[in-house]
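A single protein chain has been removed from this complex, and every other one stays in its place.
Moving on, here comes subunit A:
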Amino acid sequence: MTRIDAKFADLAAKGQKAFVAYVMAGDPNYDTSLQIVKGLPDAGVDIIELGLPFTDPMADGSTIQLAGQRALEGGMTLDQTLQIARELRKEDDTTPIVMMGYYNPIYSRGVDTFLAQAKEAGIDGLIIVDLPPEEDDELCIPAQNAGLNFIRLATPTTDEKRLPKVLQNTSGFVYYVSVTGTTGAAAAQAADVAPEVARIKASTDLPVIVGFGVRDPQTAEDIAGVADGTVVGSAIVEKIGKGEAVADVLAFVKTLADGAHRA
């Protein structure tokens, strides 16, 4: 049982929906980013998605893309991204950390080396956007063998025929991308999302978390209400990008978490 499995068991016992927050590691710099990450659990974040900066984030909108550029310009690396996880683990051993990013920095490091380092740093799961089920041998299977969850995205284009393939080697939870598009795209409507979540839940026992287009506490509540939880990324990253103080960023995160937890 990973920290992710334990967290969902705990939330289920409390009858609570999960609130997942995304931040880019090293945005706007290592120290500020570490402070924000360390503050997330107290702001009500159940699972942390830690973005691994990449020069070519093809599935992300401009908000996340710029966050990655800021991080890279500040000298952020894969090692330092892992170090943020390590630092959080010194004071928090229950909040799951899911690393989210693209395959090349991991492939460049070497899959086995990376998995050992990620596990040791306290990473619990991976969301690697450019690894569909067709490429499961690359990282998904080795990650599961190393005891890390591999969380897959299901999308509006994932039809009935394809869904079993997408779910097959997924673990931890399923991330349902509520709209076609990049991160930070137009908001999803809870009424449209509900049947899609039901469709996925009919085929898996895993929790289904919905993201893309959730930007405010009310939407977080509405979307979490029709799923097992919700993710907010771009709206938080936008505040960081504007240079808002750590306390203000975390206060905003808390309003989102409260929204999701009201559901």
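Assume contacts are C-beta pairs under 8 Å (C-beta built on N, C-alpha and C of every residue); 3 or more make two chains touch, one makes a residue touch a chain; residues count from 1.
Please note the rule applied: contacts and distances are computed from a predicted model.
Chosen from "Cytochrome bd-I ubiquinol oxidase subunit 1 apoprotein", "Carbon-monoxide dehydrogenase medium subunit", "Tryptophan synthase beta chain" or "3-isopropylmalate dehydratase small subunit", the protein name that UniProt gives for the omitted chain reads "Tryptophan synthase beta chain".
Among A:Glu135, A:Asp192 or A:Asp248, only A:Glu135 touches the chain left out of the display.
Contact with the omitted chain, checked across A:Thr2, A:Gln16, A:Gln83 or A:Thr155, is made by A:Thr155. Taking the complete complex into account, residues 53-59, 61-62, 65, 72, 77-78, 102-109, 129-135, 152-159, 162, 166, 177, 180-182, 185 of subunit A touch the chain not shown.
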